[in-house]
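This is the structure I have questions about; it appears just below.
What you see is part of a larger complex, with each chain still in position.
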Amino acid sequence: MSTLTGIVGFRGYSGAELIRLLSGHPHASPILMEHRADAGDRPVPVGHTGPRRIASTPAAAREAGVECVFLATPHEVSIELAPEFLAAGIRVIDLSGAFRLRTPDIYNRWYKEPAIPADLLAEAVYGLPEFYRAEIRGARFVSNPGCYPTAANLALRPLVEAGVLDLEAGIVCDAKSGVSGAGRKPSLKTHFCEVTGNFSAYSILQHRHVPEVLQNSGLEESQFSFTAQLIPVHRGILETIYVRLNQDADLCAIYADAYADEPFIRRYAPGQVPDLQAVNGTNFCDLGVVQNQRRAVIVAAEDNLVKGAAGQAVQNMNLMFGWPETDGLL
Amino acid sequence: MSTLTGIVGFRGYSGAELIRLLSGHPHASPILMEHRADAGDRPVPVGHTGPRRIASTPAAAREAGVECVFLATPHEVSIELAPEFLAAGIRVIDLSGAFRLRTPDIYNRWYKEPAIPADLLAEAVYGLPEFYRAEIRGARFVSNPGCYPTAANLALRPLVEAGVLDLEAGIVCDAKSGVSGAGRKPSLKTHFCEVTGNFSAYSILQHRHVPEVLQNSGLEESQFSFTAQLIPVHRGILETIYVRLNQDADLCAIYADAYADEPFIRRYAPGQVPDLQAVNGTNFCDLGVVQNQRRAVIVAAEDNLVKGAAGQAVQNMNLMFGWPETDGLL
C-alpha cells in the first residue's frame, strides 16, 4: 500500500516537481494540501484532475492518512506549519531555509524573522544524504538543503577534508541559477522581459546561502567568495569553483574516493565538465575538474528543482522511511 | 531650440522606447513625468542620470515648458490625464486604448470603465499616418493605434479597398506578439518560467483589438477571425493573415500601389516574407505575400514597441508639429 505524502505549496515550481516525482514513486503517492489560494492554477484537461486536494491542517492530514508532509513554502510558513504537523505525529521535510542554520544567531543575521523555535531547530536534521545519511535515516524532521549549498558542499567538502586547499588564497564560487530558483511569485526580477537576453549578478558576497555552505563544508567566511547570478533559463544550477592547492593533489581522484558508492554523484574524466543539459530533470549532481598544477577549476551542475530541492527531498524521504534511496529518482 | 516632450509612464517598455527615440530626435527632447512611484528603477551609472524628472501635472509641465505629452499609461490613467493636459494647452499623444474606438458603445463593450468623455473622444484623431495623415497634421490630440491593429490594418485595408477579398470565406489573422506587449507590471502571465519554452494563445476570437481593426479596415466581425499568441521573445509582432480572393489579383502589386511613397512600409518580392529580426528596433511594418491562385498568406511584421507604439507615436508627433515625418526614426 502506498504511503500518502502531502505537499504544501504544490503550485510552486518545487511543489510541481514533487508532484511529478511522487506520482512515479513505487511506495509513495502525493496529496495536495491547500494553504493559501492563489490564481495560479493552469487549465486542466477534462478528466485529468490530478491528485486529491485537502486542507493543509494536521486534522485534514490525519483524516486522509498522510504520513509525511513536504513544506515547499516560504520560511515563515514553514516555521508556522512544521511544529503543527510534527505534533500530530506526521513526519516533515521542509524545503525552506528556516531550519538549515544550526545557530539561531546566524539564522537571525540572515533570515531576521520570525524567531526560530529552538527545540525544533535542535531536532531538524540537515538533509544532505551524501554527508548525513545516518542521521537522516529514522529522522522525523528533515531540513532540505538550499539549491546553491547542495552543489557547493558536494564539490568542496571532500577537498576541505583532504586538506589540499590553499585556504589563504581563498575559494571562489561563481554560481549561476535558472529563474525557477526565485519562485513562482511574480516580481520585476522574474519578469520575462527583464530576464531574457540578460544575465545579472545579485547578493554578491552577501547571499544567505553562504552560511549554509560554511556550516557544512568547514570553511570560514573570509575564505569563501560567493556570487549568485541569474541565467535566462527555467531550471538548472552551474557553479564554477576556483581553488588553489597547498600541495600536489589529483582532485578527480579525491572525488572518486569520496563518491565511489554515491548513486547521485557523477564524475567526469579529467578536463571534462558537465553543463546544465547533462543534469536537468535528474537528481544527479555532476562534478568535473580542470586542473593546471596547483590551480583547479571545478564545475558542479545540478537541477535546482531536483537535486537542489524536490529530488533531494524525495531522497531524504526514502531514507526516513527505509526505502531504497534511489526509488522514484532514476 | 528643442521642443520639450513629456513622458508619463516612462518606466514601462513603451516609455523606455520613447526615451530612446526622443533622445536622438533632431527637434524634440524628453522629460520624464512621475505619475506613480514604483520600485522599477534600474541601477544608473554614476553621472548618467538621464532626462530631467518632473511631476505629471499640467502645472509642472507648463513651468518646465513642455509642449507635448506622451501618455504611455493604462487607459484609465489616460482618461484622467488627457483632458488636464489638453486644457492646459499642451498637445497629447495617448498610447493607451482609451480613445481608439469611435463609438462609446463599442468602447463600453470592450473596456467597460471608466466612462469615456464624449467630447474628448470626438476630438481624438486615430494616429495611423498611412491612412489618416491629413487629420493628424495639426491635431492637438492623437490616439495612437494598438500594436496588433497597426499591422493588421496596414496589411488588410488596401485589399479591402481594392475589393479583391472573398469576405464570405472570411479572413484569418493569426497574430503573435513578444511579451513586452503585456506591459512591465509583473504577473504570472509574464513570469519568465511560464513563458520560456512555451507558446500560448489567449483572447481567441474576443481580443479587444478586434473592434479597432474592424473600424479602420472596413471589415465586419463575422468576417474576421483573430487569435493573439505569446512568443517567448522580448519584442516583435508577426501576423500571419490568410485570405481568399474573389477574382484574380496580384496582392504584391496592390501593396506596391498603396504604399509606393510610404517611408515605413517595406514590401518583399512575391514568395518572400519578413521575420521579427527584420523589423525589431525599427519603425517599419514589413509586408510579404505568398500567393497560390486565389489563396494568399500575408506575413506582416513590426516591432510592437516601435511601429506598434513609441515609434508610431513619434511619427505622429512629427506630423503634428510639421517636422519631416521620418525625423528621429530612420
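Every chain is named by a letter (A and B) in the order it is written, and numbering of its residues begins at 1.
In this section, a residue touches a chain if its C-beta (ideal position, glycine included) is under 8 Å from a C-beta of that chain, and two chains touch if they have at least 3 such contacts.
None of these values were measured; they are calculated from a predicted model.
What's in place is 2 chains of the same protein, and the file's complete complex has 4 copies in all.
Throughout what follows, only the chains that are shown with their structure count from here on.
Distance between chain centres (mean CA atoms), chain A to chain B: 45 Å.
Against chain A, the residues of chain B that register as touching in their complex are 13, 39-40, 179-180, 184, 186-188, 190-193, 195-197, 232-234.
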